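Here the complex is missing a single protein chain, while all its other protein chains stay put.
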Amino acid sequence: MPETASLQDLQQAIEQLTNRVDTIERNAGDNRLALGVMAGNLDTMIAAFVIALGATAYDIEVDMFFTFWAVAALRDPKKTAKKTFMEKMFGWMLPGSSMALPLSKMQMGGMGPKMIRGVMKQHGVKSLEQLMKEAGESGIRIHVCEMSMGAMGLKEEEMMDYPNLDYVGVGTFIQLLSEAKQSFFL
Amino acid sequence: MPETASLQDLQQAIEQLTNRVDTIERNAGDNRLALGVMAGNLDTMIAAFVIALGATAYDIEVDMFFTFWAVAALRDPKKTAKKTFMEKMFGWMLPGSSMALPLSKMQMGGMGPKMIRGVMKQHGVKSLEQLMKEAGESGIRIHVCEMSMGAMGLKEEEMMDYPNLDYVGVGTFIQLLSEAKQSFFL
Partner (left out) sequence: MPETASLQDLQQAIEQLTNRVDTIERNAGDNRLALGVMAGNLDTMIAAFVIALGATAYDIEVDMFFTFWAVAALRDPKKTAKKTFMEKMFGWMLPGSSMALPLSKMQMGGMGPKMIRGVMKQHGVKSLEQLMKEAGESGIRIHVCEMSMGAMGLKEEEMMDYPNLDYVGVGTFIQLLSEAKQSFFL
């Protein structure tokens, strides 16, 4: 700007600045957390839901993206689905529900998860199942990776009831990710 | 704005723009890295501290949040604490200090960590213990998840000496996370 600017000069400068602020606001990302969940262990799942619920308590919206092994943690053991032989075989090997999730360490033939669940209960920490229920009530969205469903032979009919659950491609995750202020993978 | 704006019009436009820039600056996040550490393997811990120290070298402040298995990596083998029988049992199964951490792969009955430590020394890479010491000297903050301490029966009295270590709830991590420019979990 010249040292003694005219009204027109200033008006022009303000308009340019407004355009730049428009762009910054558009790119800034919402106050939203995009949380990828892949490992599907009891410990990782507890961490994911504790963080997700913690974020909603701070008015941060949360989108969870479930992929690979984590998808099996969403199965409802009381539901069944029609499957091919290969899909059935996969289904048997995967955990039948959140109650059957292994630990990433100290699995000890199934003793580990039982011990952790016991000690957490003793310390007044909510169970994974309670955390998932609260997540649903808090408006936390779960997006399930369609490709993982297919690759592991899992069907929509056998998934648990959850208020905000949908089946999406990886593109949806990328979009959620690129528009979120924070993101990480567990 | 009208095509020929008055001084008042411009003043108003500037004030509106200032408010928007105020909001953007408030939401932008500090030049800070929030680093969650959960797996607690020798390899993950080395990666976490190498990244944390690298970040401080670029004038990025670092907050580390230790949860689940990673908490046991902070134990001091020379310290003891009063525990219940169940807590003692957990304590025996968890690594007694950073020196006892397993690898996430190629553990080979304890040979793997020894080999990696040997080769890293040969290549002039600092040991995990040296990295942790430097982290403390560089002002890197370690926040230990209280819930994990309880769930694994670990006590504050048995944790290593570290200049900037405190015990926090998940809320603190969410806050650190939401105000940091970058964040991830290892």
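Some notes on this structure:
The first chain written gets the first letter, and so on, giving A and B; residue counts start at 1 in each chain.
In the analysis below, contacts are C-beta pairs under 8 Å (C-beta built on N, C-alpha and C of every residue); 3 or more make two chains touch, one makes a residue touch a chain.
Keep in mind it's a predicted model, so treat the numbers as computed, not measured.
Of the listed positions B:A81, B:M99 or B:I116, the one in contact with the omitted chain in the full complex is B:I116. Of the listed positions B:A47, B:A81 or B:M99, the one in contact with the omitted chain in the full complex is B:A47.
Within the full complex, the residue among B:S104, B:S138 or B:N164 touching the omitted chain is B:S104. Mapped onto chain B, contacts with the missing chain fall at residues 7, 10-11, 14-15, 17-18, 21, 24-25, 28, 31, 33, 43-44, 47, 50-51, 54-55, 57-58, 60, 104-106, 115-116, 119-120, 123, 125, 181-182, 184-186. In the full complex, chain A touches the hidden chain at residues 1, 4-7, 10, 13-14, 17, 20-21, 24, 27-29, 36, 38-40, 67-69, 86, 90, 93-94, 147, 150-153, 170-171, 173-175, 177-178, 180, 183-185.
We adopt the following convention: only the chains that are shown with their structure count from here on.
Fitting chain A to chain B on C-alpha positions gives a rotation angle of 120 degrees, to the nearest 5.
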